[in-house]
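One chain of protein is taken out of this complex; the other chains stay put.
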Amino acid sequence: MGESIFEANLILSLFLFTVGILGVMWKRNAISLFMSVELMLNAANLAFVTFAFQHGIIDGGILVLFIMTVAAAEAGVGLAIFIALFRVRRHLRVDEHDMLHG
Amino acid sequence: MQLPFSLQPLFDFLGQFTDGPANALIIVIALIKIALIVGGLLQIIPFIILFERKIISWVQDRPGPNRAGPWGLLHGILDGVKLFFKEEITPKGVDKPLYLLAPGLTVAPAFLALCLVPVGPIIQGAHLDALVSFLRLDPSIIGPGGIISEIPLAITNPNIGILYVLAVTSIGVYGITLAGWSSNNKWSLLGGIRASAQMVSYEITLSLSIIGVVLLAGSLNLYNIIDSQAGGFWHWNVMAQPVAFLLFIIAMFAETNRLPFDLAEAEPELTGGFHTEYSSMRFALFFLGEYINMVIVSAMCVTLFLGGYHGLFPLPWEAIATWITNISPSFAGFYPWVIMASYLIGPMVIVPAKVGFFIFLFIFARATLPRLRYDQLMDLGWKRLLPIGLINLVITSGIIAIDLMVTGNGQVELATKWIIGAITLGLFLAWDLLYYSPRRKAQLEKDYRLYPKSAKKGEKPALAS
Amino acid sequence: MALVIYYVLFGITVLFALGVLFNRNTVRSAICLVGVMAALAVNYLIMRQEFVAFIQIVVYTGAIMVLFLFVIMLLNLREPEVMPWYLRKARFWGGALSLVFFFTLALAVQVWTVSGVTPGAIENEAFIKESGTPEVILLSTLMITKYVAPFILTSILLLVAVIGAIVMAKRYDEDGQEIISEEEVS
Partner (left out) sequence: MNPIENIQAYVPTSIHFSDLLQFAILLLGGIACLVFDAVSTKEVSRKYLPMIAAGALVMTMASCFFNILPPPTETFIEGAFRSDEFGQLGALVILFAFLMMTTIMPSLVKKRNLPAAEVYSLTLFAAFGAVLLAIANELLTAFIVLEIMSLSLYVLIGIDRKNAKSTEACFKYFILGAFASAFLVLGIAFLFGATHTTFLTEMAEVFKAGGVVVTEAVVENGVTIEPAVVQALNPMYVFLGFGLLFVGMCFKLTAAPFHMYAPDVYEGGNTPTVMVVATSSKVAAFAFLLHVLEAMSHWPVFTQPVIFVVGFVAIVSMVWGNVAALVQVNFKRMMAYSSIAHTGYMLVGAMVYIALPNMLEGEKLEMAMIAVRQAILLYLAGYTVTSVLSFGTASYIDGEDHMDAYRGLIFRKPAAAIGMAIAMFSLVGIGFTPPTIGFMGKFYLFKEAIQYGFVALAVIAVLASAVSAWYYLSLVVKMFMREVDDTQAVRLAGTRKESVKLFSFDSMTRIILFASSILIFILGVFPTMFISLGESLVYGFTR
C-alpha cells in the first residue's frame, strides 16, 4: 500500500496549501486568516512526512517537530497581536483596517 | 487441564471475514477487554457518584442519600434513569451542530484514554502457553512463538502510550469549550473561556511532571514505566519524584475541572457554567465524562507514580504456587489458579484500591477546599507550579545523566532514585518552609489584618474593621 | 483495505479543509481546522510516524487550536463573515489563479513523482522491525546530534515568543487607561 499513497499525499499537501492561500485571500476575519496560514504550515508538514516515509529518511520527522514548535510560537505572538489590535480598534475585520495608505 | 472442546474452529470461521484467524483472534480479545474494562467502569460510575455524596454528607455531618435501596445504593442508578427519561430541551439561538457535538467530544476522548490504562501485567511466555493449551488454540497463531506473542491486560499497548494519553486528554477540552460557546449564553461562554485557558495552562504542569517519570523509565511505553517500578513500594516513582507527584495531583484536579479548580462551572458565579443550557442525556454525558476523566487521571497517576498493578511488596507467585503444590499431592491442581490469581490481583484488587484512594481524594477535596479565584488559579499555574516543575525536571535530568554516565548500563539505580527524591523534596520543603510560607503569611496578615498589632498578648484576637 | 481507509481519510481531509475555507462562522471554521489536523495525524500514523502523529495532536489540536478558540471566545467574534467573494473581482481572480496554480502543480507532481519506495526506505523498515528500536529513540538521537543547532535555537525562539506575546497582550495600567481586559473571564 505504501507505494501508492505518495502522489496522493503530495497532491493533498498542495491542495491544503492552495486552500490556505485562498483563505488568506478571501477571509475577512483576522483570526480566520491566520488559521489559513496554519493550514499552509500543516500542508508543509504533510509534505515533509511524506518525503521522509518515501525515502526512508528519519530526518523528516524531526523537521516536522521543529516546524510545529515554530508554528506554536508564531500562534502565540500572532494571537497576542490580534488582541492588541482588537483593543485599539474593537474589531478584527481585515478590510476595514485601512488607516495606512496613500 | 484443557477445555472439553477447542475454540479454534470458531476463529477459523471468523477468520474468513477478517483475513485469517489471527486477526479474528485479535479482534475478539480486544472486544473482551473492552467489554470488561469499559463495561465494568460504566457499571461502577453510579456507585462512585453515590460514594461521593456519602463522603460529602459524612464530612458535613448529615446522613446523605439513604432512601432508595439499602444505604441508598440505588440512588446513582435511579439518577441515571431520571436523566435518561427527562425531556431534552434545545434552547433557541444555539449553534446547533456544535451544541450537539460538544457532549460527544467530552465523552469520546475519555473513553479513548481508557484504552491505555494498564490494569494488569502482560500475559506472555509459559503462562500464555498454558492459557493457549487450556483454550486449545493453535499455538502457531497465539503463543510465545506465534503471531500474537503476548496479551497485555490493557485494551491496547502502543509504544508511546504516554503521548497517546496526553493527546487524547488534550482533545477533551473541546467539549467544554464548545459547549460554552454554542449555548449562546454569556455564563456558559465565560465557563468555556475559563476552561480552555485553565486546561492549556495546567497541561504544561502535567507534562512537566510526566517527563521526569519518562526519564526514569527511559521509555514512553506505559508497561515499561510500570516495569521500571517493579519490586516493592520503595521502587515506585513517587520515591524518586515526590514533587512531580504533587504537581501531577494538582494538575489532575485542574484537568478534570474538579472542585478547587472547577471555575468552568462555578455555580455561585456562573449558574452552572458550560452545561447550563444542557439537560437530560446531554447533561448526563458531561457528567459521565467528568467521572470517567477522574478515573483515568487517577489511573494514570497510579501508573506513573504508584507502581501501577504492582503491590506494596513483591510476592514470589511462582514460589508460592510451587510451595502449595508441594504441601500435599491433592493441592497439585491449584498451581494454575495461583498463577491466575497473580494476574488477576492487579485488575481486581490493587488497581481499584489505588484508584479508589485518588477518587476519595477528589471527593474529599471537593468537600473541604474552597474554590480558587480565576487570577489565583492562573498565578498558581504559571508562577508557582511551572517554575517548580521546571526546576524539578532540571535536577532530575541532571542526576539521571550523572548516573547514566557513571554506571553506563542505561538504567537508573535505586539509590539514584532515592537521591533524586530526597534532593527535590528537600529543596521544595526548604523553599516552602523557609521562604514562601512566612512571606505568604505576612502578606495575608497585612492584606486581611486578621491580627491587628495593637492586640495585646493573651487577648482574644479580633477581626479588624 | 488499508488503501480504502486511506482514501476515506483523504476525502475527510479535503472536506474539512473546504469547511475551513467556506464556513462563515469562525468557531466552526476552527473546528474544521482541528478536523484537518486530526486527519493529518491519522495520515502520519498510516505512514508509520507515530511520534510525529501524536505530537501533532498534542501541539496543534491540544495547544494551538485551543488558543485560537480561546481568543475567538475572549473577543467574542460572533459576527458571521460576510464573504461575497464572488462579487469582488480581485478576490475572484486571486482564487482562479490559485486554482490554476494548484492544478498545474498537481498535474506536474502526478507526472514527475517517482512512484514507489526508495530502497533505503525498505531497508530501514526491515531494520526497525528486526531491532525493535522505537522510532522515538532514533528521533531523539538525531535531535541532539545532527540537528543540535535548530534544537537549541528553537528554545531561543520560544523565549522570544513568550516575551513578544506577553508584551503585546498584557494590559496597560501605567496611565490608568484600561481598554479591555480579562475581567470578563474572572
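Labels for the chains are A, B and C, by order of writing; each one numbers its residues from 1.
One rule holds in what follows: a residue touches a chain if its C-beta (ideal position, glycine included) is under 8 Å from a C-beta of that chain, and two chains touch if they have at least 3 such contacts.
Everything quoted here is computed from the prediction, not taken from an experiment.
*Asks:* Given that one chain is not shown, what are the shown chains it touches?
*Replies:* If we consider the entire complex, the absent chain touches A, C.
*Asks:* Can you list, in ascending order, the subunit C residues touching the missing chain?
*Replies:* Interface with the chain not displayed, on the subunit C side: 105, 108-109, 111-114, 118-120, 123-124, 127-128, 131, 133, 138, 141-142, 145-150, 153-154, 156-157, 159-161, 163-164, 166-168, 172, 174-175, 177.
*Asks:* So that we can see where the missing chain sits, which residues of subunit A does it touch?
*Replies:* Residue positions of subunit A that touch the missing chain: 13, 17, 20, 24, 30, 33-34, 37, 40-41, 43-45, 47-48, 50-51, 54-60, 63, 66-67, 70, 73-74, 77-78, 81-82, 84-85, 87-89, 97, 99-101.
Keep in mind that, in the parts below, only the chains that are shown with their structure count from here on.
*Asks:* Between subunit B and subunit C, what is the gap in Å from one C-alpha centre to the other?
*Replies:* Going by mean C-alpha positions, subunit B sits 29 Å from subunit C.
*Asks:* Can you work out the whole-Å distance between the CA centroids of subunit A and subunit B?
*Replies:* 35
*Asks:* For subunit C, write out the residues touching at least two other chains, lowest number first.
*Replies:* 51, 55, 63, 67, 74, 135
*Asks:* Got the subunit B residues that touch at least 2 other chains?
*Replies:* Where subunit B is concerned, no single residue meets two or more other chains.
*Asks:* What residues on subunit B touch subunit C, complex-wise?
*Replies:* 19, 95, 97-98, 101, 158-160, 163-164, 166-168, 170-171, 173-174, 177-178, 180-182, 189-190, 192-194, 196-197, 199-200, 203, 219-221, 373-375
*Asks:* Which residues, counting only subunit C, touch subunit A once they are in their complex?
*Replies:* Spelled out, the residues of subunit C in touch with subunit A are 2-3, 6-7, 10, 13-14, 17-18, 20-21, 26, 29-30, 33, 36-37, 40, 43-44, 46-49, 51-52, 55-56, 59-60, 63-64, 67-68, 71-72, 74-75, 77, 81-83, 85, 91, 94-95, 98-99, 101-102, 105-106, 109-110, 113, 115-118, 120-125, 135, 138-139, 142-143, 146-147, 150-151, 154, 157-158, 160-162, 164-169, 179-180.
*Asks:* Under the stated contact criterion, what part of subunit C meets subunit B in this complex?
*Replies:* Residue positions touching the partner: 1, 25, 27-28, 31, 34, 50-51, 54-55, 57-58, 61-63, 66-67, 69-70, 73-74, 76, 134-136, 184-186.
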